[in-house]
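Shown below is the structure under consideration.
== chain A ==
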Amino acid sequence: MSSTEFSVEIDHVSKHFGNFVAVDDVSLTVRRGEFFSLLGPSGCGKTTLLRMIGGFEIPTSGAIRVNGVDMTEVPVHKRPINMVFQAYALFPHLTVAENISFGFRYKNYPHAEYEQRIDKAVALVRMGGFEARYPSQLSGGQRQRVALARALALEPQVLLLDEPLGALDQKLRKEVQVELKNLQRKLGITFVFVTHDQEEALTMSDRIAVMNAGRVEQLDSSSQVFEYPQTEFVAQFMGASNFFSATVRGIAEGFLSLAMPDGDTFTVPDPGRVAAGESVRFVVRPEKLDLRSRDLSSHGIPSMAVTIEDRVYQGVSTVWVVTSSTGERFVIYEQNEKPFEERGKFAVGGTAYLCWSPRHTVLIRPEPAEIPPAAAASPLPHQAGAAPDA
Partner candidate 1 sequence: MNLPAESPRVDLVPRPVGRLAPVPRPARPVSWERRLLATHSLLVYLFLYVPIVILILYSFNRSKQTAAWEGFTFNWYLRLFHNDLILRAVKNSLVVATITTVLATIIGTLAALALARGKFRGKGSTQAALYMPIIIPEIVIGAALVTFFGVVEMRLGLTTVVIAHVAFCISYVAIVVRARLAGFDRSLEEAANDLGAGPWDTFRRVTLPIILPGIVAGALLVFTISIDDYVITSFVAGVGATTLPIQIYSMLKVGVTPEVNAVSTLLLLLTVVLIAIAQRVQQEPTPKGGTKK
Partner candidate 2 sequence: ARKADDAPAATQAKDAGKLNIYIWSAYLPKEVIDKFSAQTGIQVNFDVYDSNEALLEKLQSGVADYDLVVPSDYMVKILVAEKLIQPIDHAKLPNIANLDPRFLDKKFDPKNQYSLPYFWGTTGFGYNKAKLGTLDSWQAIFDPKNKGRILMLDDMREVFGATLKSMGKSLNETDPAVLKQAADLLKKQKKLVATYNSGDFANILAAGDVDIAHGYNGQLAEVVAKEPEKLAYVVPKEGATLWMDNVCLPAKARNVENAYKFLNYIMEAEVNAEIVNGVSYASANVPAKKFISPEILNDPSIYPSDEVIGRCEFLEDIGDTTTLLDEYWTEIKAQ
């Protein structure tokens, strides 16, 4: 086995179903021992990509290497990979314990260890006591945990997980997340992880790839993806739905001076891809916006007069929805009741000033003109086709 730095290399891989392009010229590499997450809207091709790595789907074009070895010729059962299937794929005719121990013989585990290994896997997903049940006698979440345990028990070099915790409650999910992380540290397993839970992705992953309509929109460390989305799609997908337009006044010493439509100016670090006079779009995450009763623009802090439209209680935080005079809509998260912070309470229907720190201004690449869904199949490189779901 080669000792490349990369565990999984995906090289210009595409997958077509008839005319439909599910995965479109994706190239990426996953490092050895890395926790790598795939994020993206429903139907964007995450499962298809995982299935190609696992060998269940043959790429229409492109190559996949694992540990430096081209996988094209390697049959599924010889790949050093295990997968947790989105729909579980538990064997209906086998009990929980039998499902989990299914692959033991191919790993040449000694027979004497079977029980202990089953116990370990079962404990990991908190399924002790259910070993003798058949899948049909389990709840949805229990089935998912068995599917997870079955893959984990084999301690593969690469583990593909397709929404492995989606059916679990938050408490259990957190516990299992911790177990997964421990396992990864202990065994050095490479994880390729699909999840819809952003918090999960951010806390667990080393790097995240955000996919859209079969393509990778952004591949970065988890905090980068979250804090510095490069495209409007990524920004929006990551929940940063506050978009603003501004004009570049000037560039100096690594800083841009931006002017808002209402004339406010402020400076932000220069990402290095805009010219003076250009009009740009930027995004500010909702938890980084603040509502103030005074206009702070004179302090170099961007402020915008808004009307308060709605406030929604969300448990940990409250969500404020506001609209600007031009009808744009912005969302602000406010953590609920930090003690001792007195702040002007705003009423729905009232007005306020929307402020943010200039350093939380994230410039994004201009979005291409709307492309009809069919164009997802077109070979424009690195442009986000509109998702069929969008």
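Keep this in mind: a residue touches a chain if its C-beta (ideal position, glycine included) is under 8 Å from a C-beta of that chain, and two chains touch if they have at least 3 such contacts; residues count from 1.
The candidates were selected such that all candidates are chains of the complex that A comes from, given by their letters.
Fair warning: this is a prediction, and the values are worked out from it, not measured in the lab.
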Identity of the candidate that touches chain A (this complex; choices 1 or 2): 1
Chain A to candidate 1 touching residues, read off their complex: 54-56, 75-77, 81-83, 85, 87-93, 102-103, 105-107, 129-130, 132-137, 150-151, 154
